[in-house]
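A single protein chain has been removed from this complex, and every other one stays in its place.
Note that the chains take the letters A and B in the order they are written out, and that residue 1 is the start of every chain.
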Amino acid sequence: MVRLFTPNLQQAELASHYYEIASALPLVCPHGHVDPRLFSDANYRFGNPAELLISPDHYVFRLLFSQGVPLERLGIPRQDGAPVETDPRKIWQLFADYYYLFRGTPTGFWLNTIFSDIFGIRERLSSKNAQAVYDGIEQRLNTPAFTPRRLFEHYKIEVLCTTDAASDPLVYHQAIRESGWQGRILPTFRPDAVVNLDNPGWKPQIEQLSRASGISIGNYASFIQALENRRDYFKHMGATATDHGATSAYTGQLPGSELEALFQRALKDHASSEDARLFTGHMIIEFARMSVEDGLVMQMHVGSMRNHNPALFQTFGVDKGADIPVATEFTHNLAPLLAKFGSDPRLTLILFTLDESTYSRELAPLAGHYPALRLGPPWWFNDSPNGMARYLNSVMETAGIYNTAGFNDDTRAFLSIPVRHEVWRRVCADWLAGLVLSGRVDRDEAEAMASDLAYGLAMKAYRL
Amino acid sequence: MVRLFTPNLQQAELASHYYEIASALPLVCPHGHVDPRLFSDANYRFGNPAELLISPDHYVFRLLFSQGVPLERLGIPRQDGAPVETDPRKIWQLFADYYYLFRGTPTGFWLNTIFSDIFGIRERLSSKNAQAVYDGIEQRLNTPAFTPRRLFEHYKIEVLCTTDAASDPLVYHQAIRESGWQGRILPTFRPDAVVNLDNPGWKPQIEQLSRASGISIGNYASFIQALENRRDYFKHMGATATDHGATSAYTGQLPGSELEALFQRALKDHASSEDARLFTGHMIIEFARMSVEDGLVMQMHVGSMRNHNPALFQTFGVDKGADIPVATEFTHNLAPLLAKFGSDPRLTLILFTLDESTYSRELAPLAGHYPALRLGPPWWFNDSPNGMARYLNSVMETAGIYNTAGFNDDTRAFLSIPVRHEVWRRVCADWLAGLVLSGRVDRDEAEAMASDLAYGLAMKAYRL
Partner (left out) sequence: MVRLFTPNLQQAELASHYYEIASALPLVCPHGHVDPRLFSDANYRFGNPAELLISPDHYVFRLLFSQGVPLERLGIPRQDGAPVETDPRKIWQLFADYYYLFRGTPTGFWLNTIFSDIFGIRERLSSKNAQAVYDGIEQRLNTPAFTPRRLFEHYKIEVLCTTDAASDPLVYHQAIRESGWQGRILPTFRPDAVVNLDNPGWKPQIEQLSRASGISIGNYASFIQALENRRDYFKHMGATATDHGATSAYTGQLPGSELEALFQRALKDHASSEDARLFTGHMIIEFARMSVEDGLVMQMHVGSMRNHNPALFQTFGVDKGADIPVATEFTHNLAPLLAKFGSDPRLTLILFTLDESTYSRELAPLAGHYPALRLGPPWWFNDSPNGMARYLNSVMETAGIYNTAGFNDDTRAFLSIPVRHEVWRRVCADWLAGLVLSGRVDRDEAEAMASDLAYGLAMKAYRL
């Protein structure tokens, strides 16, 4: 099997060896968006093929939209409740008609692999076989073994971390624990909604945070207390990490006086865009301070301009394939944070970018110096065979693999987890084979690296 | 023949197969700068070898200039009429003496191929054989078959679009039509000169536009009418597209009141640089509105700082190899335009960049979402084997090939058209072979993609 290997017999053979080492290891999923509800009930069933594979996955439907297919025809619910397509077989047929759009894309590779490896379908999806494929998937979905918990075990997932709002009561995580099932599903603390003052729903979010923490938030100090309270709860529920999203990597500490005034403006709905920017930059440092104290690993995902298409956002809401990356700057922006905590052995800060020009220019040199920094794997649009190859070739010479955090699949599509890890492991195996054959690492080193990239680095970076 | 294929037997063999599919298809030239005059007269003859291949082509003479050869010695005319070299054999000898500069460059590849495939010259050009090569070319140029029309047919060019100013009367296009010759030569509407207020010749251009349209331009409304009038004429003459150049991708609608005031300042020669920037950004949206209404495909070529060398510009004028790219931003800059027309099925907007860092970061995600967007092929300095490979590897995973516009040669050097397409088709064939051999697309998919990349995508994107 030469999937994703360089078409060169000698290299492919060696790559197969490293892939075998990697594929024998359990899957570690330290960052993603799978709904914990899937695992809270032993008998949870997936829906029909369309609602399983198409309508919840913006990686999939964005390409049909890009060719003029209205999201309504794909069954994406509208915010105003206006009718959308509900017949899953019609949606499926439309998807099959446009399946050629996925040629050469990672989403196409994942879908093909899910169809063949999970659903046992041998033919590539097409307009012609669409209904037969639908039948085949539906049939398999109805088999008793096809529950999230059984698949979790079947895939040998060692741990799967979800992403959860600061005020989330974590009821599904609680239910999983109480059910006695041994699968390790951990929450991740993601407080963006209570940090981003630009978010029109900020005030209601603060009220939720007050309720969730039992701390009435009337000033900055009580806001911090409430966050710390929630972090304690997340830790108690097994969390080992937090996650923070922002458009830019700006960090900067606000003086106490300005900070309180700004926070009060926000409570009165008078915060400006500039206030929001400064507050986010301040809070990133505050969260680093908390991480130093409570040991939660900190993740930063920066550089996406969310909801670029306002009409689409108004009609369908967030996460509809219209988040577009922007140029990102780390060297200046992270300096204040790193001056304070970058050399603190208690902090681990994992960075993600959508701007590949920062790999060799900023991120690898930063990670090759600061003890607190680790680089996350290629993210989102770059979570692809070429994206991974560029990452490995641009980052590893300067940072070394031991300043990276291994792989994470970052997916809400549970069934795609195995193939996403397979892609990473295969691309790494091929890269390692290339290093060996060009005399850059020894064979035993490559074996250790194959294992570290597939498993060890993620376990260590996320303190799992 | 392994030209431009990865040196791997298995891949080269498969690439040859895809290249055969591509090379059987006609050439589609939807964007370029060939002079329509070449085709207006059935007996048009090319000049001597130096005036055919050297003096009009800044891709060629810039490399000699970069090593200290004065442009005067290459016969480039001076604006002040001061004497320059006129002996084509002396110019040719100098070119041959410096021919080693082109080693490994796309221009070198094109020239080598033109010499061998078009002029039947077997030896590489050198100081020693310069005059003999000159003789060989001259001889061939004098053969009866060597007219633009015969070559157009011989190259199997299905359609060739020129680039023409808004006020251009299109007399050569008219002559071609009237001649009864069946070659399809279409104009493209390029209104930069009447849009760019920074251009010292803006006022005379406006007067020309008034004359050409028969509409006296005294305010913004009549300016728009004149443009729409010319677009109608271009459409009537077969145009299917417009083209717009700018230093940045900035777009933004000016409120009506400011707009008129600004336009009046411009008419009085009082417009500032900032006025010019805002006006260009406004007009881009206005042109998108016109395209929505009249169906002309819109092209944007952004990111070149023109005439970087002021002394050279003063002495020799525009297009002398001194246009230098700048970093380019699309995500923020195009947001106003895309919010208005990005999802409109009537618009096709084809984007070109010189900043490759935008491929994976901005352009592919934008094209993978907005129905109106298509990505143009690698442009100018990136129209090269490596530039194409980087483009295919960076863009296609996220946008898919069906959100791109295939290839265009963008050349004023008519004889280089076949080899430019050959390079694209070979690099695509090699890329497809790599995808197949690494299990990323099936063989039949690659065959369809080879055909689409060579022919179908360009025909469709440009509505030809």
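By our rule, contacts are C-beta pairs under 8 Å (C-beta built on N, C-alpha and C of every residue); 3 or more make two chains touch, one makes a residue touch a chain.
Because the structure is a prediction, the values reported are computed rather than measured.
Q: Just name the one of A:Leu227, A:Ala367 or A:Met388 that touches the chain not displayed here.
A: Checking the options A:Leu227, A:Ala367 or A:Met388, the one contacting the hidden chain is A:Ala367.
Q: For the chain left off this view, which of A:Gly81, A:Pro255 or A:Pro345 is in contact with it?
A: Reading the full complex, the residue touching the unseen chain is A:Pro345.
Q: Provide the residue numbers of subunit A that touch the chain removed from this figure.
A: Residues 8, 10-11, 327, 329, 331-332, 335, 338-339, 342-343, 345, 357, 360-362, 364-371, 373, 393-394, 396-403, 433-435, 437-442, 445, 448-449 of subunit A touch the chain that is not shown.
Q: If the missing chain were put back, which residues of subunit B would it touch?
A: 1-8, 62-63, 65-68, 100-106, 108-109, 124, 305, 308-312, 321-327, 354-357, 381-382, 384-387, 390
As a working rule, only the chains that are shown with their structure count from here on.
Q: How far is the middle of subunit A from the middle of subunit B, if each middle is the mean of its Cα atoms, in Å?
A: Distance between chain centres: 40 Å.
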